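Excluded from the complex is one protein chain; the other protein chains are retained at their positions.
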Amino acid sequence: MMLPLLIIVPLLGALIACLGGASRSNWPRWLTIGSLVVDAGLLTALSVATPDPGLRAGWLAHFSSPWIPQLGIGLRLDMDGLSLLLLWLTLALSVVSVVISWKEITEHVGFFHVCLLATTSGVIGVFLSTDLFLFFFFWEIMLVPMYFLVAIWGHERRVHAAIKFFLFTQGSGLLMLLAIFGLVFAHRQATGQFTFDYFQLLGTYMPPGTEMLLMLGFFIAFAVKLPVVPFHSWLPDTHTQAPTAGSVLLAGILLKTGAYGLIRFTVPLFPDAARLFTPVALALGVIGILYGALLAMAQTDMKRLVAYSSVSHLGFVLLGIFAWNGLALQGVVIQMIAHGISTGALFILVGTLQDRLHTRDLRRMGGLWHSAPHFSAIFLFFGVASLGLPGLGNFVGEFLTLLGTYRVSPPAAILGAVGLVMAAVYVLMLVQRSLLGPSQPGAVITDLSRRHMAVMAVMIVAIIAVGVLPQPIINVAASSLDHLVPSTQVAATARPVVLSQANTRETLP
Amino acid sequence: MVVLGLYICATILLVALMIGLSFVLGGVRDSRAMRLPFESGILPVGTARLRLPVQYYVIAMFFVIFDMEAVFIFAWALVVRPAGWAGYVTMMVFLSVLVVAFVYLWRVGALEWGPHPRRVRPSRTVMTANERS
Amino acid sequence: MTIGFGIFQIIVSLFVLLSTAAFLTWVERRLLAVWQDRYGPNRVGPFGLLQAVADGVKMLFKQDWTPPFADRPVFVLAPAIGMVTVLLGFAVIPVTSGWSLAGGLNVGVLFFLAMTSLGVYSVVLAGWASNNKFALLGGMRAAAQMVSYEVFMGLSLLGTVMLAHSFSLSDIVLAQTHLWFIVPQFLGFVTFLLAGIAETHRLPFDLPEGENELGAGFHTEYSGMKFGMFFIAEYAGIVLIAAMVTTLFLGGWLGPVLPPLVWFVLKTGVLICFFILLRAALPRPRYDQLMAFGWKVLLPVCLLNVAVTGAVMLLVSP
Amino acid sequence: MTMTIADLVALLPMIVLSGGTVVLMAGIAFRRSNGLAAWLTGLCLLVSLACLWPASGSLPVRVPPLFLIDGYFTFATALVLLSSLAVLLLSHGYVGALRSSPADEYYLLLLIATLGAVVMLGSDHFATFFLGLETLSVALLGLIAYPRHRPDATEAGMKYLVLAGTSSAFLLFGIALIYAAQGTLSFSAAGSGAGHTVGVYRLVASALILTGIGYKLSIVPFHMWAPDVYEGAPAPVGGFIAVISKLSVFTVLMRYFVAGPGRMDHAAMSAIAVFAILSMVAGNLLALGQDNLKRILAYSSIAHLGYLLVAFLSPETFGIAASSYYLAAYAVTTLGAFGVIGILSDPAAPHDVAEIDAYRGLFWRRPWLAGILTLMLISLAGIPPTMGFIAKAYVMTAGVGSHLTLPLIALILGSIIGLYYYLRIVVVMAMPVSDRLGDRTVFPTRFSGVATLGVLAVLVVVLGLVPSMLIAPIQHADPRMNSEFVHAATASSLLSDRKLGSHSE
C-alpha cells in the first residue's frame, strides 16, 4: 500500500492547494512542502524497512491490483534500488523547486503548485510502474502539468517552447505506446497471454526484425526525453523559456526518466536488439557528448549554455547504459544523481541572475564577483562540479562510465573523454565571462538571499557527498543493477565494481 | 393501356392544333395600352414580382406533407379487410399522430390566413429573457 | 378491344367533351337566366343554341396576343397544360361497362388525382408568366386553394376505395350494384363535391379570379384562343367532376330500365345543373374563410370518414 | 409477422420516444412553455432509457424483418439517450435566452432527432435504417436553423440540407441497387446471398453507399460541409450533430460491415481504410489553420472519425469494444467542449462565442469552465488521465493486433498534429486576460448547463481512471454475438478475445 500512497499524497496535496489557489497567501507553498515531506517520510519508511522475503530478488516493495482486467492491465508498482534513488532525487528537487520559487512566483500561486505536485506525482509513478500501460499512463501524465509550468510561468517565448516540448515528447510517446502494444501482441502470440505485466513480458520471444522495431519504438521515446542528439532540439528551447523551478524539474528529474526507461525497459525487454544496436547507441552517445559541448561553447545565453551542457552530460548516460556492464551502470546511476544536483543548482543560479539582471545574455554581464561574492563562489563551485572536478559527484559518474565503456569500446571512451576537456572549456568560459572581468554598467546585483543560500548549501553538501562517498548509493543501486546486468551477455565479462574516490578497488567476487 | 397512350397523344395534338390555328387565323393589332399589364385601367407601378404572404408557402408545405400522409392511407385503403383489426389499429395510430400534428398546427396558428397575428403566447421564460435584455 | 375501336372512342370522346364544354356555356347562361328571371343568350340560332359555336369561331379569329412583358413559352404552355390535364382526367372514367378509354385502369383514382394536381401548374404558371400583379396574386390564390382541396379530395374519395377494394373506377362502379356509395359514404360525397367545386375554382369558390378584387385573376392577361382554353378547361372541369361524382357515389352507369349510357349522362347532367344552381344561389366567401373551411372543417371530416368507414367495414364483415 | 409481447417490450424505447414526441407536440399545442417542454423531453428520454432494462434479460430479440434488438443496441441506445439528455440540459439555458422564437419546438425537434437515431441503432433492415436516418436528418435541419435571426444558422441549415439530401440520394441509390441485385433489404438476409451475387451492381452499390455514409460521417473526401455547419449551428446542436448523428451512423456501419453482409466486401473495406487515413491526416492538418473553436472541433471530429475507423477495421481483435469505448469517450468529450461554447455564448447575439481570441485568459476569468474545456481538449488529444487517452490506446491496441500499419502511422501523425491545435487553445486560455472582449457573464438560467458540464468532466476523468467500469458492459455488447455471419475463424478469435478479457492477474 505504500507505493500507491507515494503517488497519491502529492496529488492530494495538489488538490487541496488547488482549492486554496485563489488566495495570495503562502499556504499553497506550505501545503506543497508538507505533502512532499509526508511523501519523504513514506519513502524513508520504505528505505529502512527490510524488504518482504516474498519479493523478487533485488526488489524492495511491490503493489498490485487489477485496473483494466479486460485488457490484462493492472496497477502494478514495484520498487528497487534504482527507483528508490531516483525517488529521493525527485522529492529533494521538488522541495528545492518550491523553495526557490517562494518569492519568484507571484501569479496564480495555487495553480503553480498544483502543476508542480502533479509533475512530481507523475514522475514518481513513472519510476514505480511495472505495468507497461501504467508506465505509459504516468509517462504522459507528467507532461501536462510540466507543459503548464512552462506555458504559464515561462519567459518570452514560453508558448512556443511549451508546445515544442509537448509535441516532441508526446509524439515519441505514441511511438512507444505502439511498441508496447506490439510487444504485448508478440507476447500473446508466443504464450497466449495478453498482459502488460513487465515481469511477464521480460524475455518474450519474437522475431529479430520485430524486436528491433519495437526496441526502436521504446528507444526513440526515451532518447527524446534524455535527450539524445538528433532528438534534442526541444531541450534548449524549453529550458531557456521555463521558469527556474521548471528548469530544475526538467533537468533534474524529467530527463532522468529517459535514462530510467532505457535501463528499466529498452535493454532488458529487447536484449538481443539492444546488443545489435549498441554501436549506434554508443555513437549517438559520443555525438551527444561532443555536439552538446560544442554548442555549449557557442552560446551567449546562459540558460542555453547550461541546457547544452546537459545534452553533453547525458551523452555519458547513454554511453554507459549501452556499454551495459556493472561499472558503466554504476557510473550512470551516479551521473544521473550528480547531474540532477549540479545542473539543477546551475539553473537556480542562472535563474536568480536573470531575476536580478533581467537578461541571460553573457555579453551583457561581467565582474559579478565584486557585487555578489557569495553568488559567484557558489556559481564557480557548481561550474567546476559540472566540468567534472575530482571529488565531486559528476567526476565519479563520468569516470566510471568511461571506464566501463572502455571495456566495450575504447574509441567511444576516448572520444567521450575529449568531451570532458571541452566541458572544461565552456564552463571556464562561462565563469570567466560572467564573474570575472570588468563590471558591466548595470550588471550590479544584490547577493543571494538567505533562502537561496540555504538551498545552495544543501546542494553543495549533496554533491560533495556523492563525490566523496558514492559507496552507499552504489550499494543501494547494486541490487537492481545486479539483476539487470545478467540479462545481457556483456555482463558475463563484467563484475560489480565499487569505487572509493578515484581509486578503483575491486571487491565482491 | 395503348388506348390511354393514344389518348394522351390525341389531347396534346388537339391542344397544339387549337393554339396553332388561333395563331394562324388570329388578327394582328398593336397599341400602347396592349403593351401594358392590365391593372383595371390604372397605370402599373413597380415590378409584378411581388413578395407574397408567407401563408402561401405554408400552404404549399402542408399540401406536400398531408398529401404524403394521404398516400399512406391510400395504401391501407386497398386492403382494409385483409389487413384486419391489426391494420386498422396501425392506421389509427398513424392517423392519431396526424391528428395531433394537425391540432398542433391549428393551435400554433399556422392555419390562420390573413392579418390575424400568429397565436403565439410567449412563455414566461422567454418573457423574462426579453426583460433581462 | 381493337386499336381501331380505341381510336374511334378517342375521337368520339374528345368531340363530345369539347362540344359539351362549349355547349355548357350556353346551358349555364340559360339556366342562370331562368333562375334570375332574365333571357340569357337567345339570338344565335333557335333559343340561342348556336351561341357556343359563335363564341368558338370568335375566339379562333381573335388576335393571339402575347404581352411583351410576359414569359412567352410559359405563357403559352399554361393554358395548354390546363386543357390537357382536364381532358386526360376523363380517360379513366367508365362511361358504361363497354365504353371507356381506360376505365379499368388499376390506378384509375390515382390517375384522376394526378391529373387534377397537375392542373395546378396551369394556373400558377399562367399567373406567374403574365407578369402582372393581379395575375400573380390570382395564380397564387388558385394554387393554394387547389392544392389544399386536392388533399381533401383525395381523402374524401378514400371511403369508396375502401369499400370497393380497388383504385379502378370500373370496379368502384360495379361495387355499387346493390347500394350506391352515396348512402354509406354520404360524408365522403359531400366533401368530395365541395372539394371538386373548389378544385375547379367554380363559383362560389372562384376567389382566384374574383373580378371585383383581381381583375380576372390568373388569366387577366389572356385573350383569344388561349383565354378560350382556360374557359373550356373550366367547363370541362365541371363535367369531369360531375362525371367523377357520378362514378364514385352515384353508381355510374348503373340503373334500372334505361340503358347505361343514358343513366350516366342523366346523373352527370343533373350534377352539372346542380353546380350551376350553386353559382346562382350562393354568395362568394372571403378567401381566408375558404381556406379555413378547407383545413379546419373538411380535413377533420375526411379523416373521420376514413376512420369510421374502416371500423364499420371491419365490424360488419370482418 | 404479428408482433409478440416480447417484441413490443424490446421496442419499448422507440415506442416511448415516439409517444413522447406526440405528447410533447400536443403539449406545445395547448401550452407554450419552455420549461414544460424541457421537462417533458427530459422525462421522455429518461423513461426511454429505463425501458432498455425490461428487455435486457432476453436479448437478442429479432423483430423480423425490421429490427434487431441486442446488447449492442442497448449500449448504443443508452449512449445516444444520455448524450441527448446532456444536449437537452446544455441547451436549456441556451435556447431559453432566444428572443426570436419560443424554445419549446426546439425540444420537440431534439426528441424527434433522438427517435431517429434510436431507430437507426436498432435497424436490421435498410428501410428502418433509412427511416431513422432521415428522421434524424430532417429534425437536425430544424435544430441547426432554429435561431431564425442568425443568418449563419440559416445558411448552415441550407448547406446541411443540400448535403444531406445529396448524400441520402447516394445512399438510397446504393440500397436500391443492392435490392435489385439481391431481392432483399434486410441486413441479415442480404448477407446470406452475398456470396454468389457479387457483381457490378454490388460494386457500384458499395461505392454509392460508402459515399452516402461518408457524407453522413463527414470523413475526408466527403467532409467539406462539416466545418461550416458546425460553425453556423447553435453550439449545443453542434454537439448533437457531432455526437449523436455520427454515433448512430457509425453503429449502422458497424452492424452492416462487421456483423452483417458487408464483411465479405473487401473492396469496401479497403476504401474505408483509405478514408480513415485521409481523415486522420487531412482532418488534423486542416484544423491547424482555424481560428474558430467550432471549426476546430469540426475538423477534430473528422479526425476522430478516422481514429474510430481504425477500430472498425480491426474487428477481429479488440476493435468492436475499442470502437464502443471510443464512441463513449468521444461523446462525453465533444459534448463537453460544445457545452462550454454554449454556456459562454448568448443565442440572441449573431454568433456564438467561438473565435479563439475570445477565450483569451479564460483560465483567470472562469477557472472552472476553462478547466473543463482544458480537460475536454486533453481528452480529445488523447492524454491521460482522461477517457480520450484510454480510448486512443484501446484503438491502437486493436490496430496493432490487426497489423494495420499505415492507418496506425496516420493515427500517430494525426495525433501529433492534433496536439498542436488543442494545446493552442489551452495556451490562449492561459494567457493574461485581454480587455478587448470585456467580461462575459454566465447566464444565471444556465445552472443545468453548468451542472451537466460538471458531470461530463467527472465522467471524463473517472472513466479515464477506471475504464473497466465501462469496458465490462461494452464487452457484452458485441454485435457479432447474434450474427449468423460469424465465420468459424472469427468465432474462435471472438472466443479467445473473451478468454483474454476474463484474464487478469
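Here the chain labels run A, B, C and D in written order, and each chain numbers its own residues starting at 1.
Assume a contact is a pair of C-beta atoms (placed from the backbone, for glycine too) under 8 Å apart; a residue touches a chain by one contact, two chains touch by 3 or more.
Everything below uses one rule, namely that contacts and distances are computed from a predicted model.
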In UniProt, out of "Hydrogenase expression/formation protein HypC", "Peptide/nickel transport system permease protein", "NADH-quinone oxidoreductase subunit K" or "Amino acid ABC transporter ATP-binding protein", the chain dropped from the view is recorded as "NADH-quinone oxidoreductase subunit K"
Displayed chains contacted by the hidden chain, counting the whole assembly = B, D
Which listed residue, B:V2, B:L50 or B:V89, touches the chain dropped from view?
-> B:V2
Which residue from B:L17, B:L50, B:M68 or B:A86 sits in contact with the chain not drawn here?
-> B:M68
Touching the absent chain when the full complex is considered, from D:L24, D:A103, D:A156 or D:L453 | D:A156
Residue positions on subunit D contacting the omitted chain are 126-127, 130-131, 134, 138, 141-142, 145, 148, 151-152, 154-159, 161-162, 164-166, 168-169, 172-173, 175-177, 179-180, 183-185, 224-225, 227-228, 231-232
At which residues does subunit B meet the chain that is not included here?
-> 1-2, 54, 57, 60-61, 64-65, 67-68, 71-72, 75
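The criterion applied here is as follows: only the chains that are shown with their structure count from here on.
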Which whole number of Å gives the spacing of the CA centres of subunit A and subunit C?
-> 94
In whole angstrom, how far does the Cα centroid of subunit A sit from the Cα centroid of subunit B?
-> 78
When the centre of a chain is set as the mean of its C-alpha atoms, what distance in Å lies between subunit C and subunit D?
-> 52
Specify, in ascending order, the residues of subunit A that touch 2 or more different other chains.
-> none
Multi-chain contact sites of subunit B, meaning residues that touch two or more partners = 106
Name, in rising order, each residue of subunit B that touches subunit C in their complex.
-> 1-4, 6-8, 10-12, 14-16, 18-19, 21-23, 25-29, 34-35, 37-40, 44, 48-50, 52, 55-56, 59-60, 62-63, 66-67, 70, 73-74, 77-81, 84-85, 88, 91-92, 95, 98-99, 102, 106, 111-114
Interface with subunit B, subunit C side, in the complex: residues 1, 3, 6-7, 9-11, 13-14, 18, 59-65, 67-69, 76, 80, 83-84, 87-88, 91, 101-102, 105, 110, 130-137, 140, 143-144, 147-148, 150-151, 154-155, 158, 161-162, 165-167, 215, 220-221, 224-226, 228-229, 287-288, 291-292, 295-296, 299-300, 303, 306-307, 310-311, 313-314, 317-318
What residues of subunit A sit close enough to touch subunit D in their complex?
-> 64, 66-72, 74, 108, 133, 136-137, 140-141, 143-144, 147-148, 151-152, 159, 162-163, 166-167, 170-171, 174-175, 177-178, 181-182, 184-185, 188, 193-195, 197
